[in-house]
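One protein chain omitted, others in place.
Let's look at chain A:
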Amino acid sequence: MALRMWASSTANALRVSCAAKSSLSPAFCLSRCFSTVLDGLKYASSHEWVKHEGAVATIGITDHAQDHLGEVVFVELPEPGGSVSKGGSFGAVESVKATSDVNSPISGEIVEVNTKLSEAPGLINSSPYENGWMIKVKPSSPSELESLMGPKEYTKFCEEEDAAH
């Protein structure tokens, strides 16, 4: 089992207690990046996550991303029935003064969209891996998942990215 080290900030302590109650098992967190990375998910270099369960893949943005963006005040999402392409933008989040594109880690057909985010965009901050999910997709090329990062690789990626700046 991976070593579990939790960041010391109060905000992260709150996120830890939420994650502990969930069905997802927290993997580990590097104290340097102060973000949670979960086991069982795959990650894109643009800081989105994918959870593949059977015929459907759920997509959202990572804890690292929401932490760097700040308070999310508005989420722009596509309609179900549309399609997404790997690496392409499917929506945006607005945090205070900025809109930021959200990109799909995989290609496929959008089968469901999280409509709760229109009334509660802050779910992306408080629960980025669970209640803050953004879209569900039927993958058209499941092999695309293999090129994404696992939790250890993504954690290292975050650490290197933060250290470089």
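One rule holds in what follows: a contact is a pair of C-beta atoms (placed from the backbone, for glycine too) under 8 Å apart; a residue touches a chain by one contact, two chains touch by 3 or more; residues count from 1.
Heads up, the rule we're going with is that contacts and distances are computed from a predicted model.
You can't see one chain of this complex, but its UniProt record names it "Lipoate-protein ligase A isoform X1", from the set "Lipoate-protein ligase A isoform X1", "Ribosomal RNA-processing protein 43", "GCS light chain" or "Actin-related protein 5".
Residue in contact with the omitted chain (choice from A:Val37, A:Val50, A:Leu69 or A:Ile135): A:Leu69. When the omitted chain is restored, the residue from A:Asn103, A:Ser127 or A:Thr155 that touches it is A:Asn103. Across the entire complex, the residue among A:Ser95, A:Asn114 or A:Thr155 in touch with the chain not shown is A:Ser95.
Chain A residues in contact with the hidden partner, per the touch definition given at the top, are 46, 68-70, 73-74, 76, 87, 89, 92, 94-101, 103, 161-162, 164-165.
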